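Excluded from the complex is one protein chain; the other protein chains are retained at their positions.
By written order: A and B. Residues from 1 in each chain.
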Amino acid sequence: MWEGFRHFADTYLMWNEGPLIWMSDVLILLTSIGIVAVLTYFKKWKWLWDEWLTTVDHKKIGIMYLICALLMFFRGGVDALLMRTQLALPNNHFLDAEHYDQIFTTHGTIMILFMAMPFIFALFNIAVPLQIGARDVAFPYLNAISFWLFFFGALLFNISFVFGGSPDAGWTSYPPLSELAFDKGPGENFYLLGLQISGIGSIATGINFMATILKMRAPGMTLMRMPLFTWSVLAACVVIIFAFPALTVALALLLLDRIVGTHFFTILHGGNPMMFINLFWIWGHPEVYIVILPAFGVFSEVVATFARKRIFGYGSMVVALMAISVISFFVWVHHFFTMGAGADVNTFFAVATMAVGIPTGVKVFNWLFTMYRGRIRMSLPMLWTVAFVPCFAIGGATGVMLAVAPADYQYHNSYFLIAHFHQVLIGGTVFGMLAGMYYWWPKMFGFLLDERLGRWAFWFFNIGFYVCFMPQYALGFMGMQRRMYTYPADLGWGTLNFISTIGAYLMGIGFLFMVAQIIYSIRYGQRDLTGDPWDGRTLEWSLPSPVPHYNFAVIPTVEDRDYWWVLKQQGRTQELRPRPEEIQPIHMPKNSGRPFLMGVAFFVAGIGFVFNWYVLAVLGLLGVVACMVARAFEYDDEYHIPVEEVQHTEAALGRL
Amino acid sequence: MAVMEHHLHEASGARRHLPMEYRDVHQSLRILGFWLFLATDMLLFACLFATYLVLRTHTDGGPTPRELFDVPGFTAETFILLTSSFTGGLATLAMRNGKKGQLIGWLAVTMLLGLSFVALEAQEFVKDALEGATMQRSAFLSSFFTLVGTHGSHVSVGIVWMFLTLLQVLRRGITPITARKVFIVNLYWHFLDVVWVFIFTIVYLSGVVM
């Protein structure tokens, strides 16, 4: 009995690994008990189920994505601080090699797939239907499924930390290291299945928003009148639906290698590990454009709003977005120039990579020209946008350096590369997502985030960023390679590494300020009573904050780009107020618990495959099938909001 | 969903000329969604084809494509699937003509053809495996079984799905919703036929030739 427990604890709970795991277990246990206790004490279980777990409302789904993204930002950030602490001094043994491997793996995976992806999806959900004048996305039920697949995929990945062991083959998970022969543990399986499940959700989101944008626009909202954020989402969706299948295949084939014993990527029996790398980057490179394009969209909205000018070169912005989304499929080999595919291959992909710089440059100049002679207000969203420009420009320039194939043999996998992609991903995506969060926060919650604390957060994070990553360019040139867990003292890397660690901690303090800012603002933040706190330009600002769940009582008819701004200039804002006689009953989709249950079923199946418990896996998959069959026979999935209720809501908001 | 009522007001007359499954905007929205899904599924097969093309010569001394492939077998599979694509099309036609009986009949025929395709393929796989050509034998066989098997499992899913659709037509007749469902499941079926055309071209015929 005791031996059995001991075996279980050591194998699955890793209690033999020491105090860090024990502490995490205790913290997780306490947090869980706390959540359950609070929900029970305030009798909120039913509220949680009715209002959140079963919702198909795009605004609530967006908020749930945002919460997950911020939590994952925290987890990924803690991983980063652990790594920087380990590297602060030469010959450090704060972490051992094995734990260091696990931490850089989870840091990378979480930041890309479970932080950046839900963050962009949060903004998709919150802004797109409101910007195009729709009442929800094209497929609200599918949207809920997407969220819960992401959620349970992320949960499956994260649970490996305290149950079974974390993956440790890097976020790119290259074979043969990630093959069964070299990586027995369940961690790698957690990686493969967590990503697979959330990846299916991402594909569904891509299809959903593409259909929404193409088909659900309000009358008069022609493509060339769409806000640029919506355009950027369309461009990102193009990339999602064509790139994610490659990830699905890469993960599935590696999983087959591990659990069925096939030989796609093994060294023996004719397998070719480089084929995984090829497939992974067919997805992986477009993926970085998936997370950067929506950030570009946010910057376009923010720049126009806070410079109080129409965006400069709207048409060229659209062309640039679409060009980036297509060219992004023809650059993937630059991640493995050193494979030695030959001068012809490397030249093609080097040139294609550099070509992406052209539309990107067009966009940067357009933002600058929009700001030129504008009456700029340096509110928080604008602050992050202004900080983005130089940061991304440096990151882009070092990217072009890396794109030179012969030179890449020198930079490859060095800290120069690390500094480069952190500069574009943080300076581009993270700054963009934070700008977007600040920008749409009042629309989501009805209050603004505190400006003063936000500035502290901004400066700590920004200064911290440069202190952290500029030394890493130099370290790369000095020969420091990525993923090394420690280094000897006589290489002269100590000082720069120590500085870099200080920068990482400054960024951590910046994040804490953001947390403080959110908590403070919930209580004391300025309430948004007008629905238009930034003097905005697009349709979402014509609605009250937070938006009623049917969004538009009467669907507007759009006559111009930046229509809300135009109406304000002409004193015609009353036209977007609903008139009582125009209000008609509104059909809305019913809530459903099935997407949540389907996520649970996927999770159960995932656990089953991770540990090769096939009975559990089959049970989980049967649950998935049951959900789909039940959906096929569901016909009554809508309800009406009667006219009186709409009128009542609108009157209470003072809009009638 | 009434997210789009404004279209509906204008559209009730104007949509009359459209084929049945498109007349209700909500159904036509779902058809677009399904086309987009087919586009992503196409990329899924693109990656499997790419893997096969890269690994097909990596036989590791095991069976080669030429030794493995059985010409009468895949010819029969091809003929059956092409015919089922045709009968699936006839089901769509019957749906558009409002002929419930014919619709059900053609769906049933299509499913039966699909079942015999899957049965032949399973038989082929079992025969290969018994001869030692398992997917664990070599990289070529791993990629062959995965590519062709993924198509086969798509077909199997299609059969189950078609059956569920058939049940709904039986219960509810031809309504805008069931019309859309019939149309979509047949889109899926024709798509799988196209994938098979590439499988017999790139896998089987090329394998026999080389």
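Throughout what follows, contacts are C-beta pairs under 8 Å (C-beta built on N, C-alpha and C of every residue); 3 or more make two chains touch, one makes a residue touch a chain.
By definition in this document, contacts and distances are computed from a predicted model.
The protein name that UniProt records for the chain not on display, among "Betaine-aldehyde dehydrogenase", "L-arabinose transport system permease protein AraQ", "ATP-binding cassette domain-containing protein" or "Cytochrome o ubiquinol oxidase subunit IV", is "Cytochrome o ubiquinol oxidase subunit IV". Between the chain not shown and the residues B:Ala129, B:Val160 or B:Val208, the one that touches is B:Val208.
Across A:Met339, A:Ile358 or A:Leu529, the single residue that touches the chain missing here is A:Met339. Per the touch definition above, the residue from B:Met20, B:Leu68 or B:Val185 contacting the chain not shown is B:Met20. Contact with the omitted chain, checked across A:Ala218, A:Ala236, A:Met275 or A:Met480, is made by A:Met275. The chain not displayed touches chain B at residues 1-2, 5, 8-9, 11-12, 15, 18-20, 22-28, 30-32, 35-36, 38-40, 42-43, 45-47, 49-51, 53-54, 71, 75, 78-79, 82-83, 85-86, 88-90, 92-93, 96-98, 173-177, 179, 186-187, 190-191, 193-194, 197-198, 200-202, 205-206, 208-210.
Even with one chain removed from view, chain A keeps its contact list with that chain: residues 139-141, 210, 214-215, 238, 241-242, 246, 267, 272, 274-275, 278-279, 282, 326, 329-330, 333, 339-342, 345, 585, 587, 589, 635-638, 640.
The working rule: only the chains that are shown with their structure count from here on.
Taking the mean of the C-alpha atoms as each chain's centre, chain A and chain B sit 33 Å apart.
Residues 134-136, 138-140, 142, 203, 206-208, 210-211, 214-216, 218-219, 241-246, 248-250, 253, 256-257, 260-264, 266, 268-272, 275, 278-279, 282, 555, 584, 586-589, 629, 632-633, 635, 638 of chain A are the ones touching chain B in the complex.
Here chain B touches chain A in the complex through residues 1-7, 29-30, 32-33, 36-37, 39-41, 43-44, 46-48, 50-51, 54-55, 58-60, 135-140, 142-143, 145-146, 161, 164-165, 168, 172, 177, going by the rule given at the top.
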